[in-house]
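The other protein chains are all here in position, but one chain of the complex has been omitted.
Chain lettering (A and B) follows the sequence in which the chains are written, and residue indices restart at 1 in each chain.
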Amino acid sequence: MAAVPTLAPRIARSGVLPLCRRPPAWGRATQQPPACPPLAPRRGFSNNKILVELDESKGVALMKFKSPPVNSLSLEFLTEFCISLEKLENDRACRGVILTSAVPRIFSSGLDITEMCGKSTEHYAEFWRAVQEMWLRLYGSNMVTVAAVNGSSPAGGCLMALSCDYRIMGENPKFSIGLNEAQLGIVAPFWFKDTFVNVVGHRIAESSLQLGSLYPAPEALRLGLVDELVPEEKLQEKAAAVMAQWLALPDHARQLTKSMMRKAVLDRLAAHREEDVQNFISFISKESIQKSLRMYMEMLKKKKS
Amino acid sequence: MAAVPTLAPRIARSGVLPLCRRPPAWGRATQQPPACPPLAPRRGFSNNKILVELDESKGVALMKFKSPPVNSLSLEFLTEFCISLEKLENDRACRGVILTSAVPRIFSSGLDITEMCGKSTEHYAEFWRAVQEMWLRLYGSNMVTVAAVNGSSPAGGCLMALSCDYRIMGENPKFSIGLNEAQLGIVAPFWFKDTFVNVVGHRIAESSLQLGSLYPAPEALRLGLVDELVPEEKLQEKAAAVMAQWLALPDHARQLTKSMMRKAVLDRLAAHREEDVQNFISFISKESIQKSLRMYMEMLKKKKS
Partner (left out) sequence: MAAVPTLAPRIARSGVLPLCRRPPAWGRATQQPPACPPLAPRRGFSNNKILVELDESKGVALMKFKSPPVNSLSLEFLTEFCISLEKLENDRACRGVILTSAVPRIFSSGLDITEMCGKSTEHYAEFWRAVQEMWLRLYGSNMVTVAAVNGSSPAGGCLMALSCDYRIMGENPKFSIGLNEAQLGIVAPFWFKDTFVNVVGHRIAESSLQLGSLYPAPEALRLGLVDELVPEEKLQEKAAAVMAQWLALPDHARQLTKSMMRKAVLDRLAAHREEDVQNFISFISKESIQKSLRMYMEMLKKKKS
């Protein structure tokens, strides 16, 4: 389950979802919409691929990936993600963000293979910088970040979950998670690896990365890849409860502590960023890799039809 | 449960406890005190805050923290601790030391907040150097060090336990242990973090430090934060048995091995010691931090009365 190539025009312009942006008139409404209790001022914004709702009373944003069919991490998705995250990061009303999916049964399928196949060197470079940027911002975020993993989460989708402070997954053995790049003949870059080792330790990371292992939710819990499993219908509620627990702590000390834990690994990519882009380009441009990606895309097309 | 500010004069001059220092006259005693069987030559010394008994026949010292109400790590306590440890370290008759508390239900409450609140820059510097010194000596000790954690052990108390070779905790769910600095808005310094990561791994350390988690004894065991739980009344006996097991190995190879495992982390503080003092001073001198420490002290005062 890596990124399914989007055969339909990639940018669906699905329009802005009805956000819970409270208009002044609402004050006079006789009936409040249940999701917006009277005392919770909410703001939201939505791009094509990502929907954000900010509950100012709690200081918590809910960021929903809505890029069907599988929330693959296209250049557009990554760009919107970074912009959304930056907005929240700079918003003093926001202290924490919950990542989840608006698409059933999939959190994110990872990097969009169409971005890595048959494109120009310049495109590969632009795409890879966006992948790096996503991770640098998310892993280095000053906010509390909770992943509410409500579906499968292979490869880059797993990286996003790993980059959060806490991972809660739907208690569904059909949901799987893991850095399965090796199954496509692709090597996870060193900073995927560093993030993974920080979560599951060296031994599990080593064999998982070599085998491209995808773990069903219960196994992911056992390995510490996710912190908790809850029934799917309780996932958002649990994520909110965990977030409240993290936000009970003073921000400043928590942020300094988080930075102390993650700085070494973040600095390593920051120091070798351009080198990492060049590595990606030279690897992905190999004819053998391109061939295996094309075959994979063909296989996915057939699966769909 | 961090250091309770001692409202009574801090240096209680409680006098020297009746140590098991065998006077010549004892040889003629008709009844031996049960704690000192006839064949065990024992020496001891006691300062105001720490009581040391050395059993020369076994090469093992028992170091008891006796600084009621909560064995907080005041400048005086830390100074006595370092002197006591150095004495033992240089005593060829001593190969191992067991740390435990003479105060019921508390191992140590951690750094004494009164030392960090409303004092001069010079005082902060002196205090912090003593904290560093305690850790450098304990984590780097050539002796076998066993923590018999017979009570709660937050913050600096937890660090002392983490710095030993082995941790045995009383099987009492009311006893808790953890680096809970974040709960006071304080950041655990990098060497607390390094020590913690070496024991519980990166993932647990990261979330625990951010949340300032205190774990009840059974949970601490599950995470590897302590190595073993035993009923409280068996704690000293078990600590002695574990110590005997460690001392069955030749000292020289064990010491070289211990140094190999801990050197990188010890060297890191040694190389940045003065920088770390300055960091502490500038952090602790912040008005926001001082305010939060004062509030915490007020809360503890009210709790007591």
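As a convention for this text, a residue touches a chain if its C-beta (ideal position, glycine included) is under 8 Å from a C-beta of that chain, and two chains touch if they have at least 3 such contacts.
Predicted, not measured: the structure shown is a model, and the values here were computed from it.
Among A:90, A:210 or A:305, the one in contact with the hidden chain is A:210. Contact between chain A and the unshown chain involves residues 181-188, 190, 193, 201-203, 205-207, 209-212, 288, 292.
For chain B, the residues touching the chain absent from view are 165-166, 197-201, 224, 227, 245-246, 249-250, 252-254, 256-258, 260-262.
In this section, only the chains that are shown with their structure count from here on.
When the CA atoms of chain A are superposed on chain B, the rotation angle comes to 120 degrees, reported as a multiple of 5.
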